[in-house]
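A single structure is presented below for examination.
This part shows subunit A:
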Amino acid sequence: MTILQIAALAAVAVGGGAVVAAGDPLRQTLVLSIYGMALTMLFFVFQAPDVALSEIVVSTVGLPVMILLALRKVRQHERAQKERDEQ
Partner candidate 1 sequence: MHIVALPVVVPMIGAAILVGIRQWAPRLMNDVIAGAVALAVVTLCTILLARAIHHPFAYWMGGWRPKDSVAIGISFSIDSLGAGMATLAAVLVATALIYSWRYFDGADGLFHALMLLFMAAMAGFCLTGDLFNMLVFFELMGAVAYALTAYRIEERGPLQGAINFAISNSVGAYAIFVGIALLYARTGALNMAQIGHALDGRPADPLVIVAMSLLFIGFLTKAAAVPVHFWLADAHAVAPTPVCILFSGVMAELGLYAVARLYWTIFAGALGPHAEQLQAILVALGTVTAIWGGVMCYTQRHLKRLLAFSTISHIGVFLCGIGLLSPRGLAGVATWVAGHGFNKAALFMLVGVLLHRFGTVDEFDLHGRGREIRVVGVLFGIGGLLLSAVPGVTSFFGKSLLDSAALEAHDPWLPAVFVISSILTGGAVLRVTGRVFMGWGAAQREEDVQLAGAARESDEETTSRDHTPPLMVAVPAVLLAGSIVLGLIPGVVPGIERAAAHFQDHAAYARWVLRGQPAQFAPASTSHIETFDYLYAAGGTVGALALAALTLFGYRLVRRVPNALLGPPRTALTAFRRLHSGHIGDYIAWWTAGAAALGGASLVLLR
Partner candidate 2 sequence: MTRTTRLVLFGIAAAGFGVVLAYGLAGLPAFGDYQGVYGHVIDGIGVTERHATDLVTAINFDIRGFDTLGEEFILFGSVLGVVLILRQMRGEHDRPRQHEADEHTFAGASEALRALSLAVIPAILAIGIYIVVHGQLTPGGGFQGGVILAAGPLVVFLAGRYLRMRLVAPETLVEIGEAAGALGYALVGLSGLVLAGVFFKNFLPLGISGHLLSGGQLDVASTAVGLEVSGAFLVAFSEFLDQAIVVSGSPRS
């Protein structure tokens, strides 16, 4: 096992924990993207470039866009809720 592989594995282990531990969903989305990078790295050092390419497009474009838009919707509701409460 090479040093690179060990490093990538360690990054993935820490990253997975960090995604779960992140409290605020917005911060969690950021951590998830970083975790995606760690996985991408791992796939490269595991000699799986096709998978790495898939993972990077999903974790940097696909998922964050959808998560951020979903969160934005939720925030809007919260704001609208507050406005209604204040009135």
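Basically, a contact is a pair of C-beta atoms (placed from the backbone, for glycine too) under 8 Å apart; a residue touches a chain by one contact, two chains touch by 3 or more; residues count from 1.
Candidate selection criterion: all candidates are chains of the complex that A comes from, given by their letters.
Treat the numbers as computed from the prediction; the structure is a model and nothing was measured.
Engineer: In the complex, subunit A is touched by which of the candidates 1 or 2?
Structural biologist: Selected candidate: 2.
Engineer: What part of subunit A is in contact with candidate 2 in the complex they form?
Structural biologist: The contact residues of subunit A facing candidate 2 are 1, 48-54, 57-58, 61-62, 65-66, 69-70, 72-73, 76-77, 80-81.
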